[in-house]
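Omission of a single protein chain aside, the complex is shown with its protein chains in their original locations.
Chain naming follows the written order as A and B, and within any one chain the residues start at number 1.
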Amino acid sequence: MKFRKSEILFFALRNTKLRIGVFIVALFAFLAIFGPYFAKYEPQDFAGPGYNPPSGEYWLGTTTFGRDVFSQFVYGLRSTFLVGFVGGSIATFIGLFVGFLSGYKGGLADELLMMFTNIVLVIPTMALLIILAAYLKYRGVFLESVFIGFTAWPWTARAVRSQTLSLKTREFVNLARITGMKPLKIIVVEILPNMLSYVFMVFILQFGGAILTAATLDFIGLGPTQGISLGLMMQQAVLWNAIQLGMWWWAVPPGIAITAIVGAMYFMNTGLDEVFNPKLREM
Amino acid sequence: MGKYLRRKIIIYLLTFFFAVTIDWVIPRFMPGDPIRTLLSRAAMRTEAMDLLYNYYNKVFSLDLPLWKQYVNFWVSLFKGDLGTSVYLFPSPVFEVIKRAVPYDILLLVPAILLSWIAGNKFGAFAARKKRLDNTILPIWYVITATPYMWLGILLAWVFGVVLGIFPISGAYSFSMSPSLSWEFIWDYLKHWILPFGSLFIVQLGGWAIGMRNMIIYELESEYSRYMEAMGAPAKLIRKYAFRNAVLPQITGLALQLGVIVAGALATEVVFSYPGIGYLLLQGILNGDYFLIQGCFLFIILGVLIANFFIDIIYVIVDPRVRRGMSGETA
Partner (left out) sequence: MALKIKDLRIYYQTLRGDVKAVDGISFQVKDGEIMGLAGESGCGKSTLSNALILLKPPMKYISGEVFLNDKKLPIDNYEAMRANRFRGVSIIPQYAMNALNPIRKLKQIISDLLEHHGESFVKMRDMIEERLKLVELDEKVLDLYPIELSGGMNQRMVMVISTLLNPSLLLADEITSALDVSSQKAVSKMIVEFRDRKIVRSVIFVTHDISILYQVADSIMIMYAGKQVERAPTETIVKNPLHPYTKLLISSLPEVGIKYSQAPLKGIPGRPPELLNPPEGCRFKDRCPVASEKCDEEPPLVEIEPGHQVACWKVGAIDD
């Protein structure tokens, strides 16, 4: 399934789902990168009177303690994207590695790796993360990403393994093997390029998944001990009864951002599937 | 079939072993000594406190060799002794958790099952008509991307605060105490509906999308094509496709259980619903290690049992597994 780059680009640019998805993600990424320059305050600074709904002065209103919600929002976006990227990358990488090794080597290695994968798969990651996170005094965003990455990989490993298994038996790989190509070379030159599209899609799903997991972790109180994130904002809001007090501007926007970004990523994923898989393309 | 089930049992046993071990290992290798600090916080010497110290000594005492502590841990586990809660002192952890379990079952089982069934039906339906599919698919993507707690927040805000129809905290009103009276049941249902709703809606999206994809895949298969060529009515082909597509959805259900735990946790926090998730949070906030540890073990146990249950159902339903032809290892 070697594609001409131009053909892929052609379909990619025309795919509606992809365009919408990329647009939304780019929009929030823009906010994340440049927002803090527009924010008038630091997220934890006292900005003004609390309980204020959105206004010209405080674009997303203020919290119970008088902090500027907009500032928290854009800085929180940064943290969210960071976790998504780092956590997603780690999970993708581990999943790729385990799945690939398992599928390619087969035999005992495959059995052991798959058993390991299934164990990690069954353990509810949240419970595990809670136990781990509850005992560390200092937790940074990076550490959180690592946690997430190390627990989110099993489904990827399984999927990569079956992809590898099916590619392994294809003629062109056998051909390469017969001609005496070294296994590593076979992997890099023959098998990987065919999986690249798949890997990309996996990464997007992991990115989105990491964001969701991080938000939940933060919400429960196991997020970073410093800094701000969208999940943390929601936690604070609920803790200080924002809903009962009708302070929707504090509790609702962070969730909108997460839903929008993750939803957009799922869209992108489906769109990419159509681009890479000619059978799904609409005439 | 025997081989398949045996494999699964081995995995579950290993997992349980692994989980319990982790649970035991972690406080030991964390910086500082959280157990001593928390015990010193509640530094009264009463009878109940003695119980706590006993447990502690058997399981965590630095006077005993490590392996002995580990064994004691397992022994206590089987005796149902999970220590005493500090947050809900002096109740034993086991009792505390036991009280929370029914609330979880009443919330989670309907939410999971109904969303699965409904999601599968909707997904299959949408796979038939292209126009419907195009409009409704994005909606499903959005709801499956929604964090559980945020949907909870939204529902709480709209229905609880703005419209004021449903209460947004607890499992029953303060004025009531649990009983089997209609009054109580009605009150409970009012408290139940919003947390149920947020769990149900988010999961629904995921199942619908999955089923839709599976149905499309099955409808494009060669056996569907052959049926068509043989003049089979669309209904028959759809029936075959649905039955075939449900199988991976069953597997998917087992895989999702771990994720749903997270969702349940978040939802319970938003609504202060007294399930294990809520307990867990309280444990964390109050530094109640024994409670945290107990909740963790209960959750793991629950997930493993549910997994096993689903595996059995899968074996009954998929003839390929019965004849040892499943491509899965382990």
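Some points to look at:
The rule is short, and it goes like this: a residue touches a chain if its C-beta (ideal position, glycine included) is under 8 Å from a C-beta of that chain, and two chains touch if they have at least 3 such contacts.
Computed from a predicted structure; not experimentally measured.
In the complete complex, the residue from B:Val25, B:Leu236, B:Leu285 or B:Ile305 that touches the missing chain is B:Leu236.
Touch with the chain omitted from the figure is made, among B:Lys68, B:Lys129 or B:Arg320, by B:Arg320. Chain B residues in contact with the hidden partner, per the touch definition given at the top, are 221-223, 225-233, 236, 240, 243-244, 247, 318-320, 323, 325.
The rule is simple: only the chains that are shown with their structure count from here on.
Put simply, the C-alpha centre of chain A and that of chain B have 22 angstrom between them. Residues of chain B that touch chain A in their complex: 10-12, 14-15, 18-19, 22-23, 26-27, 30-32, 34, 138, 141-142, 144-151, 153-154, 156-157, 160-162, 168, 220, 255, 257-259, 261-263, 265-266, 269-270, 280-281, 284-285, 292-293, 295-296, 299-300, 303-304, 307, 327, 329-330. Taken together, the chain A residues at the contact with chain B in this complex read 110-111, 114-115, 118-119, 121-128, 130-132, 134-137, 155, 162, 208, 212-213, 215-216, 219-222, 231, 234, 237-238, 243-244, 246, 248, 251-252, 254-255, 258-263, 265-267, 270, 279.
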